[in-house]
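A selection of the complex's chains, in situ.
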Amino acid sequence: MPRPPYLGAAYYPEDWPREQIDADIALMLEAGMNVMRLAEFAWSTMEPRQGQFEFGWLHEAVDKLGAAGIGSILGTPSATPPAWLTERYPEVLFVTDEGRRPGHGSRCHCCPNSPVYRDHCARIVTKMGEEFGADPNVIGWQIDNEVHPMGAPWPARSCCCPVCRARFAERLAARFGTVEALNQAWCLSLWSQAYDSFEQVPVPNRVVWHHPSLLAEWAEFASDSYVDFVAHQAHILHRHTKAPVGTDMMPLIGVDHVAANRVLDLVQYNHYNDERTLHVAAFWFDYMRGIKPTVPFWNTETQTGWNGSVAVNGGNKPPGWCRANSWLPIALGGEANLYWLWRQHWTGHEQMHGAVVSSCGRPLSMFAEVREIADGYRAASDFLAETEVVSSGLGVMFSTRTARWNQYLPIAAGFDYVGTIVERIHRPLLEAQYRPDVVTPSTDLSGYQTLVVPFLYNLDEDGLRARLVAWVEAGGTLVIGPLSDVRDANLGKYRHAPFGSLEEWAGVYTKFSVPGGPVEHELSWLSGGQEWTGSLWADGFEARGAEELALWSSGPLRGLAAATMRSVGSGRVVLLGTLLPAQGLDWVLRQCGVAPVATAGPRVVLAQRRGESRQGAVLVELEGVGGTFTAPLAGVDLLSGDRFDQQIPMEPFGVRVIEQ
Amino acid sequence: MPRPPYLGAAYYPEDWPREQIDADIALMLEAGMNVMRLAEFAWSTMEPRQGQFEFGWLHEAVDKLGAAGIGSILGTPSATPPAWLTERYPEVLFVTDEGRRPGHGSRCHCCPNSPVYRDHCARIVTKMGEEFGADPNVIGWQIDNEVHPMGAPWPARSCCCPVCRARFAERLAARFGTVEALNQAWCLSLWSQAYDSFEQVPVPNRVVWHHPSLLAEWAEFASDSYVDFVAHQAHILHRHTKAPVGTDMMPLIGVDHVAANRVLDLVQYNHYNDERTLHVAAFWFDYMRGIKPTVPFWNTETQTGWNGSVAVNGGNKPPGWCRANSWLPIALGGEANLYWLWRQHWTGHEQMHGAVVSSCGRPLSMFAEVREIADGYRAASDFLAETEVVSSGLGVMFSTRTARWNQYLPIAAGFDYVGTIVERIHRPLLEAQYRPDVVTPSTDLSGYQTLVVPFLYNLDEDGLRARLVAWVEAGGTLVIGPLSDVRDANLGKYRHAPFGSLEEWAGVYTKFSVPGGPVEHELSWLSGGQEWTGSLWADGFEARGAEELALWSSGPLRGLAAATMRSVGSGRVVLLGTLLPAQGLDWVLRQCGVAPVATAGPRVVLAQRRGESRQGAVLVELEGVGGTFTAPLAGVDLLSGDRFDQQIPMEPFGVRVIEQ
């Protein structure tokens, strides 16, 4: 069986002549691949008529791949029901907020809560489990494909069928107990919205300007529906296989990644970042790594050279980019990188997407680069297997629930939670070589010395509030704000203070708060004399036990504190009242004694690894510029065999695996 | 009871703990407020179940406010029916052009013509009248909230329910008598549109490219429906109260402001202009002042510092802006300025809107400015009460019917009637200190020496044509055009000439007309030698009894007149064939002997006031720049106590109330 790191692609033998598989396998071996992902959309080929199964073609594919040393990952096909299914059982189809059911011809268009659909899914998944659960060539399973609420644009996404409507009313009843409690929690006296029964609460549509708390609850319901849809299949597969089961997720926030993985065995993740956004990919990898921290994640989809559907999107990638893009997940804690797709589709919705070989079976122009990556994976295989990514002890907190809330309640003008965390918090830390983890409210905090918690509207997710206090008192440094702890669990503001707990924790009184823009205000740090501009939001604090770190020097908050620090137990709370520029965040961390793990320039990810007897680091250049990089590393690059001591030359999109 | 000017805000005690009212009142007094607006959305709190009323909470609020010297304005809650109402009587809900009824959770979503809805409204309004009609603390009433056709985007707005469809057919029958008359009036042989019956005439929808005359008629029907909806409640309230009854209107043109106020007692107006658009607010105030010229209007809504719904819009305002924004309605003839809202909502659709105090009861950063405004209102109270705004005798004619027509028949490329009147006609006159009134086709013209009548497609509104002629013959100076008198009352062109009467009135023959753009043509004035560029539209006239004022000097109209003047009776008609730049309009007025009322710079509104024994002026700086301002005024600023003589220094967004 193949050894990690896995290099592979999505393979759709059902769309090609059966005899072509041998030529495909020969090319896969030439490309150096050791894993293929199959069957995710092949329901109509596996069950062409209800209850009539045809697995011969798939056995043949898995067997032939296995004989060539190539493992298979099998996908359950629930994203694409056959035409006979949706024709005979139209109630399984997704219903839009306008009451419309999409017809056949697309994907991911069924209701996640439909008991009828789940029964059909159970049948095909059970059958696949029976057929392939014990097959040693099947090294893993993928449930469905990119599950995510679909349909209308936000805020009206997710299925609105009668089943979902009833389930939503049940959820509200379970959560609030009485409709009076709901009316109070959402202040439904406002606009005479108060309901007389849970059944009266509408599922959101695009016509009505809805209460953000309703929209948020609906989004949580949608997320939970898909989590449960995945879990339903996972339980079936776990009865038939020992191979790890996952579901390939996207860098979208409609489904809670943490919740979706609770009953799964490993994290599967798809991304289509390009030459300008590898730092975004790094954010998501830093996040995916921690969802199941003891198991390396799989990067189940990425591109080789270009995206496309009925037209190419974004053009061809520069030389070396495929290398950096393929090593980045490995550097950041993954053990697999699979391209979408092996051979370009010869027709259909996505026929212009790039691949490894063309529709007519000719290697594409980056084929040689793929082969080089495969060679590198093999050369570093032992080192990677015997070491693990070293955590810096610095975490940036990210919550997809907050991201969902942010869509209905941006609070600040134009505020995009995910984009701001990625570009304004994680990216500066990435580029300054802090090597941050991305943690969630569910993460075990005990391994962290420092947490940066920006924009976390509510601190009650997974009992975080109490855990944070305990963690600070035990010595943690909490850098929190702006816009954290500003809403209760129903999206309502606190009425005793602008924050739930932060005035108390931080020892401040919030005199005034003003929104950011159109003119941004300046603040100056009391120690060191730096002057920066705060953006997005501006709180002006009076210190009541806290030490002032920075004062506002212009605008309506002049003279009030923009940032404060207070010791709490063995730890401390740093409260930020505004969004700082990159240098400002760096300055705060240094004030707290946090230091980067390297002095490298901004364009290189340096991920240290340590095992029982080996250590070193993986380096990936993200921007295609290259240069020489200074790091506290001396050792041999396992890819080139060259030895380096602190000065490490990197070609554009270069990769080094240096063992010390 | 409080004395004007009123300073206040919208107050929603139903959304807060009952015991909080005392703290709120204490803060209101600290802010210097003397009026609160209540109950406009509180139907579900006042009538939680059909026919079961709870007014105790509202009596308590009105009483406690009254005890503190704060008057109450009560709103009828018909914008927000309770859930039990729309669930039990779904026929009251608005129907979109696609046949869809919005669900619960928004506002202004009921049919204005629904007899069932009107009965429900009558019940709650009657009950409120019985409870509060004689309450001395209730100083006024507001009907509904911002009534306006809603639903689909233009042109398909307004309710399309069966009741409205039947009423529309009845309206057509009443207006045209026979369907043949309708077919002829709209030339429905064209495209074989001719109808066989009034019932066959569709209400507009977004799918069909409709005849503009149909769209216009539908818009008039919608406007009239809302006018009637408001009148229905006004009649009820008038049976129970002596306090003035109004309806708070927006700077939108879907409902005719003049018609809406015919049976009301005073004009109520809401606006959300910002630091770049106080001149737009001035236009609307100059218009609102004249709708009921003997009664000062109320500015029932404006912002303190920022707008917002689920996010802040537009950011915080600069220092002093709240002052200028709060004094501008007073300067221009109002007697009340109310902020929306008193205390920021703690949740819901508009939780990020600014206010006077925060959700947790802390004064916001402009609180001190509000207090200063309150002090100023008090200091100027007697002077304002004993004087009235002096009219300049110059009117700019504005018609919301024309504005509605303009949406379906822009005539010139991209022509926006309201924006062009505001920015290209009123603003130049405002900045040149002409201090114009904004009049309507219904206005009594006898008080005016000069009227500027641009873009008034049709002269038959409220019998204007005959009244204009009589007014000119009696000595008035009519400056008319371009694009005035170019359509009959059904939006058809005249077939005998390009104008209904203007060739005859002005003594010209229109040789050629060409649309403005893409190249603009030049014209030169025969007297004075100025050269300007005409835009939007270009008529070329031959004088037939008129004096040529300006000739086209380039383009296809070269040599023809662009503007003419002719004496008519004791007055004269100045005909403009194009849209002039600001200096051109100024030149025309000076040719007609019209002069500015002051020589101040463009940024200050100077509104003269005169009473039996007192006189002076209110000055407001609109752009936040400040400076020293020259005006024929000598006297004492009642706000600062300082004395000035013609040279008046103004701080940014400064205000003076100078008594001579």
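As written, the chain order gives the labels A and B, with residue 1 at the start of each chain.
Here, contacts are C-beta pairs under 8 Å (C-beta built on N, C-alpha and C of every residue); 3 or more make two chains touch, one makes a residue touch a chain.
On a predicted model such as this, the values are computed, not experimentally measured, just so you know.
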Homo-oligomer size of the whole complex, from 2 visible chains: 3
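Methods note: only the chains that are shown with their structure count from here on.
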Gap in Å, rounded to a whole number, between the CA centres of subunit B and subunit A: 50
Residue numbers on subunit A that touch subunit B, as the complex places them: 98, 186-196, 200, 202, 205, 207-214, 408-415, 490-498, 510-519, 556-557
Contact footprint of subunit A on subunit B as seen in their complex: 12, 14-15, 41-45, 48, 77, 80-84, 87, 96, 100, 102-107, 109, 305-306, 308, 310-316, 318-319, 344-349, 351-352, 358-362, 364-366
